[in-house]
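Comments concern the structure below.
Left out: one protein chain. Kept in place: all the others.
Order of writing sets the chain letters: A and B. Residues in each chain are counted from 1.
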Amino acid sequence: MNAEYVRLLTVVFALVLLAASCGDSSDDNEGASGSDADVESSDGESGDPEEGDPEDGDPSDGETEAGETETGDTADEGPSEFVDLGTFLGDPPQHLDPALNSTVGAYQVINAVYDGLTEIDASDPANPTIVPLVAESYEPNADATVWTFTIREDAAFSNGEAITASTFKRSWERAAALQGFYSFLLTFLEGGDAALDSGGEISGVVADDDARTLEVTLSAPNSEFDAVAGFQLFFPMPEEALEAGAEYENGVMIGNGPYAMESARTDEEITLVRSDSWVGDFNGETWDDRVDRIVFRTQSDPETGYLAFEAGEGDSANIPPGRTADAQANWGTTLDVGILGSYFFAINDRSDVIGGADNLLLRQAVSAAIDRDEINEAVFSGSRATATGITPPGIPGQTLGLCEFCAFDPDQAQALFDEWVADGGSLEDPLPLQFASDSGEEPVIQIVIDNLADIGIEAEAQPFPPETYFDELASGGCVICLAGWFADYPTYDNFMFNLFHGAALDGTNLGFINDDFDALVDEALSTPDSDAAAALFQDAERIVLNEQTMTVPINWYRGDYVYNDDEIATFPQTSLGLILWEQVAFK
Amino acid sequence: MASYVIRRLLLIVPTVFFAISFLFLLFFVLPGDPANLLAGGGDRIPNPIRVEQVNDKYGLDDPIATQFVNYWKRTLTWDLGESFATGRSVNEILGDRAKNSLRLGVWAIIAEVLIGIGIGVYSAIRRGSWVDKLSTVGTAVLSAVPIFVLGYAFQYWFAVYPNTHDWPQWARLRTSQIGPPGSGDGSWFLFFIPTGEQWRYVVLPALTMAAVSTALVARLTRSSMLGVLDADYMRTARSKGLDERRIVLRHGVRNAMLPVITLIGLDLGAVIGAAVLIETVFSWPGLGSTIANAVEDRDLPVVLGLTLVVVLVYSIVNLAIDISYAWFDPRVRLAKRDDT
Partner (left out) sequence: MAILDGGPTQPVSTVTSASDRRSPAYDFWRRFSRNKLAVLGLCFLVFLILTALFAPLIAPFEPRDRGDVFRGGPSRHNYFGTDIIGRDVFSRVVYGARVSLKIGIGATTIALVIGVVFGAIAGFFGGWIDTLLMRVTDIFLAIPYIVLAVAIASVFGRSENSIVLVLGVTGWLGVSRIVRSSLLSLKELEYVEAARSLGFSRTRIITRHILPNALEPIVAFGAITVGSAILAEAALSFLGVGPQDPTPAWGLMIFQGRGDLADAPHLVLFPGLAISLTVLSFQLIGDGLRDALDPKQR
């Protein structure tokens, strides 16, 4: 090619680049705020810090907007924007509709956009209580079979549509029609079963708009229904959601919470703006400093998210286990918040290898042999809390130390194992420890294998591809399998019932059916007195942990967000893992 | 020539058909039921009612043959279906991701071509100089380092370190995403040119993606040029008294380009379809990572739809390369028999 020609091309190319970078400032692609007064504006400097690559031409910005992501410091300088990098990691959320959603990530957004009948007051983390929210008051009847909620008079959606008792009834019927993952919760209501099968009304829900009451009759007594009623499935949805059905989440969703959607979600971002029509409040000092805009960005994994956070591209991120120490040293974290989640080995009672009454001693031996503190320290960098039971602290009625086999005691474990062998037990093949690969759990399994080897039990890792892991569990393929369970709502029965009751998922997957246990749980659910109920739940848990040892608890989750504490004053995470976005404030 | 081109274009059709069909059937061999995955969200045991719903909605219970036929009937009308996972139209997803992949790919190739060929030619002309030695070492090292390590290193040096050490804004680059928050699609001039702050987001991923290929291109150019510079016809040209620089540029470069073009062509395919690592490390939502995620989620419409486009593009690029051969080297006649 002719040299002159090449030269000409280069000049033209450079001119075009110049034109592009200077000319386009009116496009306002700066997502961020104008409040970055103290960050120097990026005037065209031709110095590129990296190896001079011709493709960038001349980065002369005519922009007056400065570098964008050192977001707004002082709130009175214009709208403040919060960029979150820690909520959506990997895949973008599948569902944003409260009636369909089943993931914690999307729940973060939903919880900011919607308010339910009740909410959790966790100002005393050890004693969370349920308080009314959209319902101004509520009460159960004597045997906790009928709950009556009185709806606030001023409850309304951000588009002005009033929220009445009927709104709730219609929304719940919508949820029944949409058949989302959590729609089974509607079976708690009388008539819920029927509605799920064939659509139509839920007979147990009676709405009286004049009296502003919502009377809910349950299919079985449940003294903790107020907690359940605050769950996303029971959130109120506007008229347009009823018409749009399952498509609603693809557009701009209208809610009644502290934040509203600015635009339809994309796979990369979800943007929320402050809703000034929100009727809620909280007696916090940061009321006026609420963040104006929240941008949730999808990152491909926790490490990239944390890296981007460190590079100043976001205000919060998820803490990958290996970075715990670094996060604690340099930034603000929510590590001190106890999350209502449990990490444990589930055991299949139907397995010949380890299930059934004959193998009780083996299970107990396995449980006692595991060094939980070592797992916590090595794999999670101390960011978890070693478990002493399956139900985590923060659940009303929970108590510590229920498990007799959860303290690391190799002697006890050895004795139990020897006794089992003496009774005729033997392991022909190595014990398969099952888990989903690709989730960073391999080291946990390795430690457990070593622990078991110390008392003479040979074990091996049996990874499953994540895509088929839960299929395997569902079809009874579990022997002793690693699992995590997050509370949907903060009640004892969310752990007891959902994990171990005979009626949960028909008891098919893990085979544990114990009538005593079921009876205790049923009785606890129908006992309005919380102390009495707690005692019953604890007895039930003892059956699962000690008498039958159907589970080997490992640890309890703790908060996992890191935030830039140079810019952010408060960043509260609840025990359900939800961030209270209306209480997040810049300094 | 024209008949050759037409023949090749026509051949693309069966290629695409068999490639996609092969994938389609492969999916049925894979363990893991998409309905279960979708109903359960992959992290818990699925609700059987929901599983049934999903099966009904997408016809996943039908026999393979039926699904196959239905799939092709829809695809021929360019209806690529909906994602099993999010329900979004695959056409939409495709447009979105393809744009991102293209933009990144183009910049990577520009970097690769300019830097790689530049270094290669220079090293060949000034054989033995310190530049030559340095570039030999440098290119060797670059092509031996795993690319995501390079990516992380770049991210750390150019974005994280500057932030934790309070460098001024103008000196920093960005680690991930396509553009600043709230900028959605990013802001592009003439589709390919990043405006405003956008360029900070493009630099690192493009450079990383280009890194290994730049090394290869440089080495290949150099050895190719060396071969050409010594060739008889070059000696003839020199003996005729022509200016050295002109000789090099006119004859040398042109003839040395053949193998390099093949490499770049192959790269174009890799860049668009297989750039998964870069896209993951830099959270750049392109075709590669979308396809990889979709395979894991067993999201068949997305996998097939996006792969279809990738295969098409790749085939067309291949054809373009072959045609450009003829332009670069008049000795190469596009043979009666396909002679790639």
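The rule is short, and it goes like this: a contact is a pair of C-beta atoms (placed from the backbone, for glycine too) under 8 Å apart; a residue touches a chain by one contact, two chains touch by 3 or more.
Quick caveat: nothing in here was measured; it's all calculated off a predicted structure.
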Notebook entry, point to check: With respect to the chain omitted from the figure, which of B:Y152, B:W170 or B:W199 is a touching residue?
Noted result: B:Y152
Notebook entry, point to check: Looking at A:V83, A:L360, A:V379 or A:A413, which makes contact with the chain not pictured?
Noted result: A:V379
Checklist line | Omitted-chain contact residue, chosen from B:L37, B:I125, B:V202 or B:V295 | finding: B:V295
Next item on the list: Would you indicate which residue among B:L9, B:I64 or B:V141 is in contact with the undisplayed chain?
Entry: B:V141
Next item on the list: Kindly state which of the options B:L173, B:I193, B:L216 or B:L229 is in contact with the chain not pictured.
Entry: B:L216
Note to self: Touching the absent chain: which residues on chain A qualify?
What the structure shows: 302-303, 306, 310, 320, 322-323, 325-326, 377-379, 437-438, 442-443, 446-447, 450, 461, 463, 465, 467
Item checked: chain B, residues in touch with the chain not shown (by the definition above) -> 11, 14-16, 18-19, 22-23, 26-27, 29-32, 140-141, 143-149, 152-153, 156, 160, 212-213, 216, 220, 223-224, 227, 258-259, 262-263, 266-267, 269-270, 273-274, 276-277, 280, 288, 291-292, 295-296, 303, 307, 310-311, 314-315, 318, 337-340
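Please note the rule applied: only the chains that are shown with their structure count from here on.
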Next item on the list: Name, in rising order, each residue of chain B that touches chain A in their complex.
Entry: 31-33, 36-47, 49-50, 53, 85-88, 93, 96, 107, 110-111, 114-115, 152, 155-156, 158-160, 162-164, 168-184, 186-187, 189-190, 193-199, 203, 206-207, 245, 249, 253-254, 279-283, 285, 289, 293, 296-298
Margin query: Quick check on the complex: what are the chain A residues that touch chain B?
Written below: 1-3, 16-17, 19-21, 23-25, 27, 29-32, 39-43, 45, 47, 49-50, 53-56, 59, 61, 63, 66-70, 81, 83, 90-92, 94, 102-103, 179-181, 183-184, 196, 246, 250, 266-269, 271, 293, 295, 297-301, 304, 307-308, 310-314, 330, 465-468, 470-471, 473-474, 505, 509
